[in-house]
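Just one protein chain is left out here, and the rest sit where they should.
The first chain written gets the first letter, and so on, giving A and B; residue counts start at 1 in each chain.
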Amino acid sequence: MKIRLSAVLLGLLMPALVLAGEYDLTVDRVQIDTGDFVKEGIGYNGASPGPVMRFKEGEEVKINVTNNLDETTSIHWHGLILPFNQDGVPGISFPGIKPGETFTYEFPIQQAGTYWFHSHSGFQEPDGAYGAIVIEPEGREPFRYDREYVVQLTDKHPHSGDRIMRNLKMMPDYYNREQQTVGEFFSDASENGLMSTIRDRMAWGDMRMMKADVEDLQGFTGLINGRGPEQNWTGLFEPGERIRLRFINSSAMTYFDIRIPGLDMTVVQADGNNVQPVNVDEFRIGVAETYDVIVRPKDDQAYTIFAESMGRSGYARATLAPEEGMEAAAPQLREPARLTMADMSGMPGMDHGSMAGMDHSNMEVMDHSNMEGMDHSKMEGMDHSGMAGMDHGDMMMSKGGANDPFYAKGSGLMPTAANGGKFLSYADLKAQDPLYEDREPTREIELRLTGNMERYIWSINGIKYEDADPIRLKYGERVRFKFVNETMMTHPMHLHGMWSILDVGAGQWNPIKHTVSVNPGTTVYMETEVDAPGQWAFHCHLSYHAAAGMFRKVIVEGGPDSTQAKADAVNEEGGEA
Amino acid sequence: MSASKFMVAAAFLSISAPVLAAVGHDNAHGHGAASGSPGRISEASRTIKVEMYDMYYEPESISVKQGETVRFIVENKGNIVHEFNIGTPEMHESHQKEMMMMVEHGVIQGGKLNHDMMKMDMGNGHSMKHDDPNSVLLEPGQSQEVVWKFSDKGNIEFACNVPGHYQAGMYGDVNFE
Partner (left out) sequence: MSSRLSLTLFSLLSVALLPVAVHAQEMIDDTTARKQPLTTWGVQFEEFEYRYSDDDEELGAWNADFFYGTDDFKVRWLTKGEYAIEEQAYEGLENQLVGQVPISKFFDAKAGVRFDTPEGQDRTYAVLGIAGLAPQWFEIDANLYISDEGKASAELDVEYEWLLTNYWILGATFDTTIAFSEDSEIGIGKGLVSTETGLRLRYDLVDRAFSPYIGVVHERKYSDTADFSKMDGGSIEDWFAVIGARIAF
């Protein structure tokens, strides 16, 4: 209210001094038609997904958000650097937007790239309240391309978010239809021997863990820009053009492996920040992440954008084509992913002695089945094309095939490209123009990612948000966060308000991200320059994990001028624009 | 680079040769096959300054006359290693495979070049020296000259073949007046 008033005064006094834009968004009940089902959901300006918001770096934006729902809402500008009270998290940034109310967000745009926005209230985001943000840089784009498309993915489920949460609490495997069956027992037994299969099942049964526990929420229809596989969103091109595709994963729960059969992709941006280009055949996009890729279809034909869920329970599909109506074949889904003991290695309180004794045999069994099932043939394919007759230890590494250092060694989630080629790894991401000077962190904070699948409880350091004290940081420090994933699930950790400098071992070239995916059984480090006063949310971006307790409030104490820090947050930030 | 890969590259060039009406693809590397030939500085009619930034050139296109010799002063003003290479898109494509190898062997390391590695014998009498006359490979801050005679009209681009850079759009057009 006061902010709005002062902005009006400012506007009256100095209309022409600042590059400013005013935008309106309404939050509405909408119909969502996936082609497989129609459901009631939440959207912006009458549709889900909402509009693509296009801003310009250096612009002062003013966004009027009108809540037409009968419940409180909010919009979080995912990945944007802004004053904390504009960050849109009810209970942390502001009280939220009440039914019938219009709230005006005002903040300077101090960055460029691909981002997104979504509600941070209840399960409105999985229910459809999300949209894309594209920010044009102040100078030129450092890449050359002829056209661009936003490719925004989601995992649209026929159930409402509230119902999904309740079902998961009641039966954690409620939606899991990729569980191991009696048939799989017999096929494993014939492949690996009866005794080793029994030992394998006993080892998992003893832990009361499921190898199939990769995707909590199955039964969704993958959407691209709001369109299901049958509705086939299509982006047009002229053969020979370079196309920038801005991939955004707005899913509630689903990681996607994305490929465009017949086209190489060059990854040029991750989470809105330019990276040194990497040519890949396929990449995995975690929940809430964004990747920009450039492709160059040379032939007069259609290409399928195929996004297969990490657990292979579903997919999204779209098309790039020279003209509307053309389409290419959609590939088959690969075999469902199975966790291995390697993915369990982060779990504490397990009897390591007996693990070693008993699980060695299992490891072999499992790795064999994995390798034979999917990797072996691809490994060969890869060897022939890329590495004929050469000896490259590190090449194996960079090919990312089955050796991504961001997965536990032998992990069942280890990605491999469908065509045997290059699969993007976090290790490939290097900043193009590092934002921060590299310096020693001032301290380290360990965050163990913890949970109890049977109770569907998710937590950090064993404590749910409801019982947790805030994480307190000091303005000006550089904190090194150590994520230790002690669960068997992958967690996309999202710190609001400040960049996450992901440690890929590249020193000053470490990329900056807003969402850092931590795979089971792994430890991942990220550093944060604590440069934004106020209080911020920090959580797993899987909607139902965050709601089940894997969430923290971060308080940044002090500021550029510590006494005025809080009050001046807006003005300080603005001053740099 | 294995011998077989060179065979593939050579075969590719010979297939495309009639289309390009190329001359002089006797050069085993395929460099400069259809894009002209190394020029002499005394013949240079003018100097064009090309600045390399992270993922783009300034200028992004140049105009030349057929037969003209141009002296390029190429400066890397970016944060990471870039190349300035004159050739056809096909030549760039085959050169990119060699550059990929240079990255995989640690010759190109983001902002640095490992000069020792470049001299290493790769077998078959090849090294990763990157000493072809149609190109320069520069660390940030470095500047070097390329003198080139545009003897053949054709689809010629100057490009950076460090892996991913060309695909990301780090190329410039050579227009014939």
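Quick note on the criterion: a residue touches a chain if its C-beta (ideal position, glycine included) is under 8 Å from a C-beta of that chain, and two chains touch if they have at least 3 such contacts.
All values derive from a computational prediction rather than experimental measurement.
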For the chain not shown, touching visible partners are A
Of A:Gly41, A:Pro90, A:Pro142 or A:Gly346, the residue that touches the missing chain is A:Pro90
Filtering A:Gln31, A:Asn68 or A:Thr181 for touch with the omitted chain leaves A:Thr181
Considering the complete complex, of A:Ala189, A:Val484 or A:Ile555, the missing chain is touched by A:Ile555
Touch rule applied to chain A and the missing chain gives residues 1-3, 5-6, 9-10, 13-14, 17-18, 83-85, 90-92, 94-96, 122, 165-167, 169-171, 174-175, 177-183, 202, 205-206, 208, 219, 452, 454-455, 457, 464-466, 534-535, 547-549, 551, 553, 555, 566-571, 574-575, 577
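Everything below uses one rule, namely that only the chains that are shown with their structure count from here on.
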Rounded to the nearest Å, the gap between Cα centres of chain A and chain B is 38
The residues of chain B that touch chain A in their complex are 2, 4-5, 53-56, 60, 79-80, 103-106, 110-111, 163-165, 167-171
In the complex, chain A touches chain B at residues 140, 142-145, 242, 264, 266-268, 274, 276-279, 294, 296, 388-390, 392, 394-395, 398, 430, 432-434, 506, 509
